[in-house]
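Apart from one protein chain that is not included, each protein chain of the complex appears where it belongs.
Per-chain residue numbering starts at 1, and chain names A and B are given in the order in which the chains are listed.
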Amino acid sequence: MQNTFIGKNPSVLWFLLGLSVFTVVVTLCSEALGADIISTSFLKTLGKTLCLCLVAIAMDVVWGYCGILSLGHFAFFGIGGYAIGMWLMYARTEDIVVASLQNATLPPTPDEVTTAIGSQIFGVVGSSDFPMIWALSHSLTLQLLAVVLVPGLLALVFGWLAFRSRVTGVYLSILTQAMTLALSLYFFQNDTGLRGNNGLSGLQNVPGLEAVSQATLSLWFFWGSAFALGAGYVLFAWIVSGKLGSVIRAIRDNEARVRFLGYHVESYKLFVFTVTAMVAGIAGALYYPQAGIINPAEIAPIASIYLAVWVAIGGRGRLYGAVIGAAVVSLMSSWFTGGAAPDINLGFYVVQWTDWWLVLLGLTFVVVTLFFPKGIGGVFDLIAKRKGDTA
Amino acid sequence: MRHAFLALMILMGSVLAVSAQTLQPILQTHTDEIASPSRNSVSVALDDLVASGVPQVTDFLEQWVERNIWQRDDGVFYIAVEDGDELTLTDIDTGAQSMAPAAGFTQLRPNGGVRRVIGTALVQFQLLDPDLTRRETAVASIARRPEAGQLAPLLASIDGETDAALKARKVQLANFMSARFADSPADRIAAITSLSADTSVEARAVLNQILSTSSGVAERAPDGNIAMIHDPMLDPEASYGLLVEADLAPPRQTPSDIRTTLEANIDADTIAGFAVAEMNDPAKREAAYAALSDAGLAPLLITAPVRDAALSAHVFYDLYDEDDVEITAAASIALRSVETRVSTAQAVDLTLDALSLASIFFLAAIGLAITFGVMGVINMAHGEFIMMGAYTGFVVQQFIPNYTVSIIVALPLAFAVTFAAGVAMERLVIRHLYHRPLETLLATFGISIALQQLAKNIFGTQARPLTSPDWLAGAWVLNDVIQISYIRIAIFVLALIFLGLILYILKRTRLGLEVRAVTQNPGMASSMGINPDRINMMTFGLGSGIAGIAGVAIGLYAKVTSEMGSDYIVQSFMTVVVGGVGNVWGTLAGAAMIGFGQKGIEWLNPSNTLAAQTYMILFVILFIQFRPKGIVALKGRAAGD
Partner (left out) sequence: MTLRTTLLTSMSALALSVGATSAFAECAEPIQVGVLHSLSGTMAISETTLKDTMLMLIEQQNAAGGVLGCQIEAVVVDPASDWPLFAEKARELLTVNEVDVIFGNWTSVSRKSVLPVIEELNGLLFYPVQYEGEESSRNVFYTGAAPNQQAIPAVDYFLEELGVEKFALLGTDYVYPRTTNNILEQYLQDNGIASEDIFVNYTPFGQSDWATIVADVVALGEDGKQVGVISTINGDANIGFYKELAAAGISADDIPVVAFSVGEEELSGLDTSDLVGHLAAWNYFMSADGDANAAFIESWQAFAGEDRVTNDPMEAHYIGFNMWINAVEAAGTTDVDAVRAAMYGQEFPNLTGGTAVMLPNHHLAKPVLIGEITADGQFDIISQTSEVPGDAWTDFLPESAVLTSDWKDLGCGMFNTETETCVQLTSNY
């Protein structure tokens, strides 16, 4: 079985090998091991990029394989981040509050502890009451479950409604975008209880691990992200190969025909939509502790659009394409907008990459869509094909 | 201190006696109040100025309000006009003109509160002034700060008033003031009753002020015109707070009070026999406190029963400030009638606002109704076409300073620019993707990202102004409640024009016929001699061009930024989808639903506009799930699929 799976998906082995080598090299170069070649801030960037690759392959499965152009998967990613962020904030604040109340003359009542935590967390947004939404935040286990279950449940309900009413194609895309907009507005509201525009911050400080330096902690998160990416890759490679994968691809190519063949199309779509949403949630939960802060701007509709852009440029319908797209485009974006890219002096005008990168990206995207629907990943196909021809 | 004051009085007296016609010495005695006036202190100076009877006072006060009074470093006041670094000085008393460098002078800048007090002081001089604007200023001043003493002069000025509008205003104002200040109760009641049909804010203010109450608490209800007796048990905590404020009960202990008391009474490891370590239990804390209280070490704990006993022993009442029962009765009847009218008017106003919002959504979406609705092409850069139109308007205004002309030029130009952009986009991109709708969506996203950033590079990230001509400024005012700005009316009219125009083009013209033919069956259409390429290009251009005009309109009413397109794009698509694709009437229905829905939710929760937007989107998502074809669903073959 294993043999046939790998046999059917040679890319999985290559991918895992590449990822392992990359992880080992980065680890050896990291500050935590004293090598000082890769700074902690760059290590964090690399770790975050791995998480973005993970959400990109989820996007690829739902779009490239199943044909659902979801403009909401980055919202699921954000929800995962919020879910873990709530525990990080709560537990960190609880430690501080309990420590400070230790010196009080009277042992604190549970009520006093909660109020103190509340005013610590929400004092900056002008309140001290604990909103209902934080009811489970004291428990790591429950919040970890929420990382998977909240995006999963949301995707399940939304997908069930949408697929049931046969909303497809561009309509579904617009609807998912509307959902993302509603979610980001919802998170943005102060009344929601997630600190509005400020979001959740200080997430890089993991409670209980205060003694561990950020250099080491970042390395751990990097390993975690690498492992999650590898596991996610195997999971999705398994899903898209075999019979299940054939049905999913058939739905993409001709939904009506699959339905007439007696398959319950909606269930397949719902399965793919929900599973990818859950993986997106996990990716988010790994990403935001490395970023340090999550706020509603992160889940604005444009973020989900960029996710589609990455996958399209990387190459749809091939998992490694999504990984390449996410890694290349997001790293290039931060390089170009970070001010490190050299300007181009045209004599009459100086092209500033901070200003012109988005124009370039937008136009590249148009060109890729028009002329290279297979994206960068298509190049690998060509190589593989040529190899196949010669062999 | 008293000596100084006495000396001042004598000095002032002598000044008045010696030269009754000069103002400067009076000003000098009040130099502090005039140079740095505050609302509360300036009246002393004003009273003296007015009492002096010097004719220059009126002019001085008017110039003071206009910030034309300057003080020389030695304290002398001048009327002055600034001209670069020079001042043209006018002597306050003699009127002699001179020039001086501005460096040695300080301009007096009375703040808004002071200006209002000066305005009141000026009333008596201005009310009978031959100059109409001055009389209007005076009446406006009275309206802002009505005082009992102004009623008589106001009444006296009515007969001699020549300007009809101002006379009507004076009569109205006199009526308002009679209701509050007239001597005989009968006059007041008559005036009050006459207000029961007046929905203006001022009339309501008059009635509310007559009905102003002060609340109190006592063991027995006091004599007087009682407005209301409250039931303290409705909100026992707040009522008890009132008792505490009135010193009729001891304050309730907060948990932190209890903690402080307990902390103060720690005896080794125990408090009144309870172990300190047990104090993390609130019940134990209360028990320990009760024990302390029994031992006389703390005041009695106010528990709920104690509190309720105190509450039931007292009367909580509202007392009218007006003693006359008949007047307050008349006023409350009048107010009730006014409030009924006001709520009706508010409903009308809300409807107008909703209509206006709907027309904005419609205008933003109507271009999409053509490209997406009729052609089935999804254009995510539609919002950026709106933005391009708005920036076209902005650029035109840089070259044509006359706002009316610039708008007239901008509208067709915006159409032309976005028409061209739309045609270019159709030719270069969309043409190749007609059978790949998802990819059209993506490619137009790419264009949208690029256009938005391009606009940022050219025009910067800050908002750019697009100023409406004067005839579009202001609002159509039906009364103080129902009003709508002209610019919104103009947008509404524009939306109607476009609705008519598009319906006409689609239903009555050759182009429309061909468009419908091509969208329904391109193969058949082309075999009938229609060039589908040309039709697609024209239709797409038309939809984009209309977005450009919408951009000018939206820019006029709000602002022009590079991100304005993305503000509208999701909403626009929802409008088209909710209404029903392929139908202009559907778009109208969708816009109406979203506009009215959003205003309705806003009305339910007025303090949070963001929530209204969120819930409206959620509602639309659910609506589409249950009615995927939209409100106005096409039937038969035109429905496609």
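Remarks
Here is the rule we use: a residue touches a chain if its C-beta (ideal position, glycine included) is under 8 Å from a C-beta of that chain, and two chains touch if they have at least 3 such contacts.
Keep in mind that what you see is a predicted model, and the values were worked out from it rather than measured.
Looking at the complex as a whole, the chain kept out of the display touches A, B. Note on the undisplayed chain: of the listed residues A:Thr27, A:Ser139, A:Ser165 or A:Thr337, the one touching it is A:Thr337. Across A:Val25, A:Leu145, A:Leu209 or A:Val350, the single residue that touches the chain missing here is A:Val350.
Within the complete assembly, B:Val477 is the residue of B:Val81, B:Ala148, B:Ala347 or B:Val477 that touches the hidden chain. Taking the complete complex into account, B:Ile487 is the one of B:Met279, B:Ile327, B:Ala421 or B:Ile487 that touches the chain left out.
Considering the full assembly, B:Gly113 is the residue among B:Gly75, B:Gly95 or B:Gly113 that touches the omitted chain.
Contact with the undisplayed chain is limited, among A:Leu16, A:Val247, A:Ile293 or A:Leu363, to A:Ile293. For chain A, the list of residues touching the undisplayed chain reads 39-41, 44-45, 93, 96-97, 99-100, 103-105, 119-121, 123-128, 185, 188-190, 195-199, 201-202, 204-205, 214, 291-295, 297-298, 334, 337-341, 343, 350, 352-355. Take chain B: the residues that touch the chain left off the picture are 38-40, 67, 109-116, 144, 201, 204-206, 208-209, 212, 256, 260, 349-350, 353, 356-357, 360, 460-465, 467, 473-475, 477, 480-481, 483-488, 557-559, 561, 563, 567, 599, 602-603, 606-610, 613.
Assume only the chains that are shown with their structure count from here on.
Work out the mean CA point of chain A and of chain B, and you get 41 Å between them. Residue ranges on chain A touching chain B, taken from their complex, read 67, 69, 105-112, 158, 161-162, 164-167, 169-171, 173-175, 177-179, 181-182, 185-186, 188-189, 191, 301-302, 305, 308-309, 312, 355-356, 358-366, 369-370, 373. Against chain A, the residues of chain B that register as touching in their complex are 255, 259, 262-263, 266, 276-282, 285, 378, 429, 432-433, 437-443, 445-454, 456-457, 566, 570, 573-574, 577, 608, 610-611, 613-614, 617-618, 620-622, 624-626, 628.
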